[in-house]
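One protein chain is absent from this view; the other protein chains keep their places.
Labels run A, B and C following the written order; every chain starts at residue 1.
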Amino acid sequence: MSTQSDNGRELTFGRAIREALAEEMRRDPTVFIIGEDVAEAGTPFKVLQGLVDEFGPERVIDSPISEAGITGIGVGAAMTGMRPVVDIMFGDFVPLTMEQMVNQAAKVHYMSGGKLRVPMVLRTTLGATRRSAAQHSQSLHALLSHIPGLKVAVPSTPYDAKGLLKTAIRDNNPVAFFEDKMMYQLKGPVPEEEYTIPFGVADIKRQGRDITIVATSSMVHVALNAAEILEAIGISAEVIDPRTTNPLDRKTLVESTIKTSRAIVVDEGYERYGVTAEIASVIADGAFYYLDAPVKRMGAMDVPVPFSPALEDLTVPTVDIVAETAKSLCGRT
Amino acid sequence: MSTQSDNGRELTFGRAIREALAEEMRRDPTVFIIGEDVAEAGTPFKVLQGLVDEFGPERVIDSPISEAGITGIGVGAAMTGMRPVVDIMFGDFVPLTMEQMVNQAAKVHYMSGGKLRVPMVLRTTLGATRRSAAQHSQSLHALLSHIPGLKVAVPSTPYDAKGLLKTAIRDNNPVAFFEDKMMYQLKGPVPEEEYTIPFGVADIKRQGRDITIVATSSMVHVALNAAEILEAIGISAEVIDPRTTNPLDRKTLVESTIKTSRAIVVDEGYERYGVTAEIASVIADGAFYYLDAPVKRMGAMDVPVPFSPALEDLTVPTVDIVAETAKSLCGRT
Amino acid sequence: MTKMADDRAAGPGSRLKLDVEPYLHMYQQMARIRAFEEKVNELYTGAQMPGLAHLYIGEEAIAVGVCEALTPQDYITSTHRGHGHCLAKGASVNRMFAELLGKEAGYCRGKGGSMHIADIESGNLGANAIVGGSAGIATGAAFSAKHLGDGRVAVCFFGEGALGQGLMYEVMNMASLWSLPVIYVCENNHYNEYTHFSESTAGDITARPKAFGIHTETVDGQDVRAVYKTMARLVERVRGDGGPVFLLCDTYRYRGHHVGDIDRTYYRSKEEEQEWMTNRDPLKILSGWLVDQGLADQEIFDQITAEAKAEIEAGADFAINAPYPGISEVDQHVYAE
Partner (left out) sequence: MTKMADDRAAGPGSRLKLDVEPYLHMYQQMARIRAFEEKVNELYTGAQMPGLAHLYIGEEAIAVGVCEALTPQDYITSTHRGHGHCLAKGASVNRMFAELLGKEAGYCRGKGGSMHIADIESGNLGANAIVGGSAGIATGAAFSAKHLGDGRVAVCFFGEGALGQGLMYEVMNMASLWSLPVIYVCENNHYNEYTHFSESTAGDITARPKAFGIHTETVDGQDVRAVYKTMARLVERVRGDGGPVFLLCDTYRYRGHHVGDIDRTYYRSKEEEQEWMTNRDPLKILSGWLVDQGLADQEIFDQITAEAKAEIEAGADFAINAPYPGISEVDQHVYAE
């Protein structure tokens, strides 16, 4: 993990998020958090627990259940000197914020000829397999990735989560930050010393020679596990995490594929018109003359997420399917 | 134009839409229209003019300026025996309807195990170059194309508009229907006799051998004009209109590309994470072993649509650029 | 259901005239809901239920009082805390448990789960996991009823937290403009998840629907007789083209926001919970009144409770032993024919 430090400390993904918020709130008094049950409750995922004690209810604000309203207030506050972090409990509620994100936040800077800015972060979640059914399991990051004027981060490790969130808060543009709710307990190295991670810089999570697996958020771990399986049968997979879908580090993705001559793109959003489509077409175009096989896409099945434990897991790319697909792309069976 | 009749009658795109609505409203008393200024005003584009006179204000309903509300009422009415046609004046307002479209309309059938249905049409517009600036010029059909449970139609001719809208109204699923506001005055043949056009069946608007140009909505005409220019220099372009982005007629797109070995995808939505990404990756995958050149994407520039006449037209694919791109793909300069 | 001569009950000697059945039926419905929810909690803590569930315990009088005033054809839309609404509207215990466990015999073939139970046969257009998400659906159903002239009314159940959603006001405005037969039933259990409603709700709740010209009433949500009587009157008004109404019910959830919300002291006191459970319990209030009136004695309630528990146990067993949907179902029902 090129960009990662190796001092001993380990944190969970959730703790890394909290630490990033706390550090930025200490550093900049204009940063505040607004959302449903973010204060005493610290969100249903307990990610923000303790922040209200340090920063008080003026900076960690429990709001009514008004996603559009808090996003709109965030946009206005951001335009006038604050750095709001708007907490949208589930990514499934992002559609409620779309007007404010798409028509206001994303366009204010451009429409004002560069005079107004919207330094706001919209923090929300993605990810299925939690038995939460169709309205609490979606990964809708593609919707916001499509909109010029917005930036979108999809961290996959505690280290990346912290570094990218600090960057998001300091960025002078609206940033949508998607956290996989199933990863909050995931542990990983996070150095004591402060750091940030630039947007638009992919991270090579694993070096490889035979095939490139581009994966986002939760799917990075699926890809890494698939790479282990492939290793065992002599296929060397390179796993690349774009870390931000917008801006997208096209160069790294294309160069890796030029090297390996094969690519798979794995993302937990719906496959059709989703993140895998953009990345796969960028690679298919950029690495065209070097590809030995078609670029394969693996997104979530194009169905509303079913509740039944017998069905839900079938809708998300798994380690085995990724490994199988990689094998056949490499002409092995 | 394979599927088109050739009796003399010509109608504008707007008249074709109105005729489809009138015919379906006569045929089925449960069909009704709800939206802002749809009755006496007949919408700002005058597309619905006269309908209220024939069907009365109970079936052509002027609503408050409540896009989310009328979409929600449409969903509920559709679940209980009606066939609402919800009129969203500008596609830019679709974000206001996203929660009802994404979490309700799209999921009700699946979440209810197939028992409830939402036979609703959301009619709206797309298209720039009208000097309407960033909040009245977007082509946001990719947002809804991404959502399983929704269908999306993007007609390019009066003939297709009428046939597809009739199909949309009779469909038992939520359908988003995008009309290019710049095409309402466009004339084309529309037979007297009744017809419908099935979803998921692409139309080959022009036969060709050397390159496939896949284009949607307004961009079909850009592609056809580009094909004329190419013809003049001996390049035979096949122009294919998917007509619906979801379902997408992958087969026709791929087969045409296998025949021509080159493809360009043109769409007026933002390029990044847009419709061109899905279609390009479908073709790059399906026709991989037959491609002589990378599949090229041409969407709208990834910027909020500028107001200035000096800038706006630069953001949309033009005939010349499409022709130029086709030429270079064909190795000509 | 049988019209109740509740008023006549007051006058002495008129007792014989009083029809006690309906009250016992309401008690039974509330007892079934409570037993159902207790079982859900047991299944969850026993790790036999996937996901989460939001228990309706403490709020039973609202679902029962409201649904008793409706016909099977009338529509309801429900919430994430919807088990009580579904049962009160006529759902079967077996199929509900099956749905909660993700089994094919469930109302949604296991695809919906606890927060999405829909049963068109009993007029239930579905629970909704989006707060306020069904306000448009209920209002649209009322639109259909009015347009088709089938005399149905639509009830939109929602928690006071949904008052934070702009959609509520958009649809209330249209329901009022077009005099739609919809009844907005606000279950104010005082908390939006872990936040007291006074921290999220400015002004006076009843002033909001009134501002849109909607007839508004308030009722004690723990007194099923009061809820029923009020609803019966309101339903009559709405069916008679009297336009939409809003009914604010004061209530309380005894348990956590969801089954996993065990330690609640950081947002509400044990005393508060105790106060409601002891002095404002809907089952106690009804049984107490019937006993005071000499209309019933305790045995009957014990019997009803026992029957309810038995039905619930059987339902849970049915569900536990029922098969899951086949994996081929995963991509079925995405689109209707």
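Keep in mind that, in the parts below, a contact is a pair of C-beta atoms (placed from the backbone, for glycine too) under 8 Å apart; a residue touches a chain by one contact, two chains touch by 3 or more.
Fair warning: this is a prediction, and the values are worked out from it, not measured in the lab.
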Message: Counting the whole assembly, list the visible chains that the omitted chain makes contact with.
response: A, B, C
Statement: Sole touch to the unshown chain from A:Gln104, A:Ser132, A:Thr276 or A:Thr325: residue A:Gln104
Positions on subunit A contacted by the hidden chain, ascending: 30, 32, 58, 63-64, 66, 68-82, 84, 99-100, 103-104, 108-117, 119, 148-149, 151, 172-173
Query: Which positions on subunit C touch the chain that was left off?
result: 163-170, 172-174, 176-177, 199-204, 207-208, 210-214
Task: For subunit B, enumerate the residues touching the unshown chain of the complex.
output: 36-37, 40-41, 44, 62-66, 68-69, 92-93, 130-136, 301-304, 306-311, 314-315
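Keep this in mind: only the chains that are shown with their structure count from here on.
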Computed distance of Cα centres, subunit C from subunit A, in Å: 38
Field: Geometric centre distance via CA averages, subunit B-subunit A, whole Å
entry: 30
Statement: Residues of subunit A that touch two or more other chains sit at 92-93, 133-135, 302-304, 306
Statement: Among all residues of subunit C, those touching at least two other chains are 108-112, 116, 128, 130, 133, 166, 334
